[in-house]
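Only a single protein chain was left out; the remaining protein chains are all shown in position.
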Amino acid sequence: MSKIGVFICHCGENISATVDCARVAQAAAEMEGVAYATDYKYMCSEPGQQLIRQAIREHNLDGVVVGSCSPRMHEPTFRRACAEAGLNPYLCEIANLREHCSWVHEKGEATTQKAIDIVQGLVEKVRRNQPLTPIRVPVTKKALVIGGGIAGIQAALDIANCGHRVILVEKEPSIGGHMAQLSETFPTLDCSQCILTPRMVEVAQHPNITLYTYAEVESVEGFIGNFKATIRLKAKSVDEKKCTGCGLCTTKCPNKKIPGEFNEGLGTRTAIYVPFPQAVPNKPVIDKEHCNYYQKGKCRVCEKFCPTGAITFDQPDQFITEEVGAIVVTTGFRVLPTSFFPEYGYGRYKDVITGIQFERLASASGPTMGEIRRPSDGTVPKKVVFIACCGSRDPAKGIPYCSKICCMYTAKHAMLYQHKVHDGESTVFYMDIRAGGKNYEEFVRRAIEEDKVNYVRGRVARVYERADGKLVVRGVDTLLGAQQVEIEADMVVLATAGVANPGAEELAQKLHISYDPYHFFAEAHPKLRPVETNTAGIYLAGACQAPKDIPETVATASGAAAKVVSLLSQDDLVREPLVAVVNRCAPPVYSTCVGCFLCQTACPYQAIEREEIKDRQGRVIKTVAKVNPGLCQGCGTCVSFCRSKAIDIQGYSNEQMYAEVNALLNHE
Amino acid sequence: MKNYQIKHSDLDGWLEKIIAAGRRVIAPVTEEGHTDFRPIHSPAEVAADDQVQTIQSAKQAAFPKAETLFSYRKEGTAVSLDQPAPESYLQTVVWRARPCDAAGFTPLSAIFNWDYKDNLYNARLARTTLVAFSCQQADAYCFCTSVGGGPGEKKGCDILVTKLPSGKALVEVCTEKGEALAALAPGLFSEANAVADDSPLFAEKQSALAQLPARFSKEDIRRHLAEAFDSPVWREQSERCLGCGACAFVCPTCACFDIQEDPHGSHGRRIRCWDSCAFALFTQHTSGHNPRPSQATRWRQRILHKFSYMPERLDATGCTGCGRCSRACPVDMNLLEHLTSIAQK
Amino acid sequence: MNNWNKQIADMLADGTVALVIGYEEGSTPQKTRPLFCHDAVAAERLVMDGRCTHNLAVYLTKKELLPAEGRIGVVATVNVLKSALQLMQENQIPEGRFLLMAVGPEGKLTELPDAESLRQYIAAHPLPDNPEVAALIEKIDAMSREERWAYWQECLSKCVKCYACRAACPLCYCTRCIVEDNRPQWILPWASTLPNIEWQINRVMHMAGRCTGCGACYAACPLHLPIHLLTKKLTQEINREFGTERPAKGNVLSTFSPDDKENFIH
Partner (left out) sequence: MDENKAAFEPRIIAFVCNWCTYAGADLTGTSRIKYATNVEIVRFPCTGRIDFMLLLKAFAAGADGIIVSGCHPNDCHYTSGNFHARRRWIVFRGLLDFLGIDVRRIHYYWVSAAEGAKWAEVVNQTVAEIRELGPYTEYKKVANYIEETEAAHE
């Protein structure tokens, strides 16, 4: 027999103006299982809470219903008051008599009756509430950061600087990512490498950071606070401990004509190579695909010349396992290549290049030492056309979204070009100029007004090569009444769309995080949880979520780091116990879960695992579902799905909800 | 009690009078090719008399599949109880039951009056009149003659009607309830139609009955069952059993029931409904332990209860040989076949 | 003795299988019934023809009936194979535990050792849709709502809750059926109209995307209530709304598409 206390709040006159609170309390007193009921002017006030506490003690109450404002307002207040009086806080429920009753109805019998019904429903619910204790999950105080671009670097440094250990995994031979490729950065035009490389070095030297380059995450198991990641260390064919980074091998390698990734194919590298001079670590790897020894079985020139004997051919890939408490995914993005665009020649014209290729041309450390020269003949182009929104905002291309950074970098490119080629002419075709951001609009105005970049609002239909070898850009100027324009160009720069990295989907599946139709990783909530994923303990930063500029990338990285640090700063993770639970019962049944596991796909959080129930000899009796309380967020979708009702959710259990629904219609 | 002869064609007129007298009449009705007992309101609804059996037995007249034992209402601290008044039960006539249906009420009554006298059952039965028709055909599942019954057996009937090839029907009135029913058609059941005890019509009745030689005797079965508790036969016979309740629910003598609550806040009721020993949950304890953990043990219980425990404790056999369980069984568990094999072991 | 009976007798004799589940002659010439063969002698009784309609897959989840060691052979109809495949997808049949076998027109025995072979066999032996069932569904669809309610109310009021429909269904293998859960008492346990309707709604919803359409539920019903129309109708709806392909992982109702219709949500 339960002893429920019912406390009806007047909320000043907010409730009592339309609801007869005394009558509600009176009606509640007569409800089955109610031991005490009263009304009071301000239940949330200290005297009101004291009234609840006192009644709990005096009447030995085992459940409380407070009829007051919305539970979204004062549920924590009243649950705390109950806890202070020794009652498990989860034995307290709130009847929403203000927002859902007194404020939305006129004064009258029906309103008071509705209030009574609401209370009745929650009395029946609370009679079936179970005392709950918050869930504690131990936390491994180490983080894994996947991706060593600026996002990963920033996140790793922030976490490491808070005293936690970080594993940073980068798939390329060096960290740095796209930012290392950039020439200058908008809107300040400071040199990208100058601001980035000190941070790269800091990562390498940080005592709390373990850096694995040329490495990839193979698999991830576990859950928040308790992940186990297996990392593949791809064979570098160079013993890092012996290598001094002298670079002799790279000068001796006979295979010199390999298009370099770092220079976006505009420069070449050798088969044993360091991607760029400031690489971290500054030690070479052998690219097996292009190495004569690996491909043809003969050469080993580098081995001959290496003064320290660091070359280790036939080194296998290594696998290491790291236990971490949190994971930050910062795997970045890529831009579409020019070959994606049939209207611009499918990448056939050498002087039609992407924005990132232009970055390399403009970079002082690039293949042209910072001089703008055409890839085809090395001459300085006198007329350059920049085309914005190449692919982006074009549903026909499958990319309806805005790539966000192109407006700004196109302005920057045009500006850099004008700075470097004083007699040059630059034209930008654009749809709209999106320059939202600190000093961004001013930056674009400067390009137009001071550097005289010719902005044409319109789409480019075609780029083609005339018989004389000149490129012609045919487009439309919508500000001149959709007039067709044709502009000759020595070079065309396409601001191609930023898209997800190949393999993003595969990684998401390894991590059990969700992704959008474009394979960008999905936030738990686009506004309020922008750096979290739906999988607790896994966070996102940077352009793996969507194209982002550097400030935003760094901000999300620091945001994700803050989330990680707040997680790792706890010994135990404490979570609301409103989670799903698979039942256990007496043998020989053990659990009424029949182990069909169809529920697994109903869970948005991959919280449903398999558990083997074993006898004392260790033999498996049955395999049943188990909800990982560390991952479960308590939506209850599995509960409604389970055919045999073997899963239930604490706080919204089948018994509770059934009783509440039935009780609401109790009065005749 | 008297016996009468009437014309086949007068049977409907009699039924009409019974209906007109306000009796609730349950009779075989054919829907979608299947015949079962249903309430009827006109003789035209009654199925043609060409089938061996209805799907279900007539037991529902006195032992419905669900019934309210009592209802309650709470106001403040006062509780009021409402129990159905036995007087309020309608006078019911089961029309064209079979002798095996009628025979079923003997073991059923024995169970419902074993220690506790079940007023609801008794009151319903007291208001039920069974008009049985002798069987003129039997099928592969029938075995009444092996368990003490017969296609023209009067025991348990209030009235037994036997249709004779001559176009006459011999009406044997067996009880006062039967007399009361005959009295509703005084024109038919007149002195002129009375049949003497030595009438040749009784011989004609015997010749009109279905021929069904006994395959075993109750005593054979009891003797074998006394030693069969640990026999492998239970597992062998029950392997294909699916554990549904079809056999028990169509059986004229199965009396197992469950008692359930139907609470609605301050009011509610307690309900009795059919249950079956074939269900795994039937004997499951709250602890999880089940003393009959397998279908084999449940099948054994079914047979032992009917053919060993009931004869020992109630002096009644829990089977009338109607064969309904076998016809209803989704996997063709044939009781006659199983019993014959036990008797021959 | 057919050649395939001999083959199965040999398999039982040499221990290839410890048990074979198949069909034998039933009580009347019109029907057959399930048979458990524990030895080669029993295998002589096995039959396979158009009368074999029981869905033997129902036994594959009944551990108490199956020998602890050894493989179990099943002489299966296509309906049995379809159910067995679904059971595999639902993690109910351990790999390699059962040897499913089909008997071809000339008595040729085909062994179907794994899910892939089952899939191929089922695809190669499509079962025709029962036009009577489709016609009945159309008839009910054509009724007014009130007529439909009257039809089903009348029909299901007859149900005695023997649960033969559940017992005969290979996919009703729950350790504890929802009707046996009394906290809360989801479905009132006695047989009367609403509890009967609620039971059928549950049974059918729980079959969503799983029902293989074998009709065992209807065949088992001692009262011949046309409850298979409900599962069939549900399958039709699911096929129409979500296509005939079932998700590779999970169930129709534990997966979704962002493009599912919502013309009824405002």
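Order of writing sets the labels: A, B and C. Residues in every chain begin at 1.
Throughout what follows, a residue touches a chain if its C-beta (ideal position, glycine included) is under 8 Å from a C-beta of that chain, and two chains touch if they have at least 3 such contacts.
Please read all numbers here as calculations on a predicted model, not as lab measurements.
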Visible chains that the absent chain touches, using the contact criterion stated earlier: A, B, C
Selected residue (touches chain absent from view) among C:C37, C:L112 or C:V252: C:V252
Options A:T77, A:N96 or A:N255, residue touching the unrepresented chain: A:N96
Touching residues (missing chain, whole complex) on subunit C: 140-141, 143, 145-153, 157, 186-187, 190, 192-194, 197-198, 200-202, 204-205, 208, 230, 233-234, 237-238, 241-242, 252-258, 260-262, 264-266
On subunit B, residues whose C-beta touches the chain left out of the figure: 24, 39, 60, 64-68, 84, 88-90, 92, 124, 262, 264, 271
Chain not shown, touching residues in subunit A: 70-72, 96, 98-100, 103-106, 110-111, 113-114, 117-118, 121, 514, 522, 524-525, 534, 578, 602, 604-605, 633-637, 639-641, 649, 651-652, 654, 657-658, 660-662, 664-666
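Quick note on the criterion: only the chains that are shown with their structure count from here on.
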Neighbouring chains shared between subunit A and subunit C, ordered by label: B
Shared interface positions of subunit C, touching two or more other chains: none
Sequence positions of subunit B contacting 2 or more other chains: 293
Subunit C to subunit B touching residues, read off their complex: 26-28, 31-36, 54, 58-59, 64-65, 158, 160-164, 166-168, 180, 188-192, 216, 219-220, 222-224
Residues of subunit B that touch subunit C when the two form their complex: 32-34, 36, 55-56, 65-66, 140-141, 239-240, 242-246, 248-250, 258, 260, 262, 271, 273-274, 276, 279, 281, 293-295, 326, 328, 330-332, 334, 337
Subunit A residues touching subunit B - in the complex, by the definition given at the top: 30, 32, 120, 124, 585-589, 662-663, 666
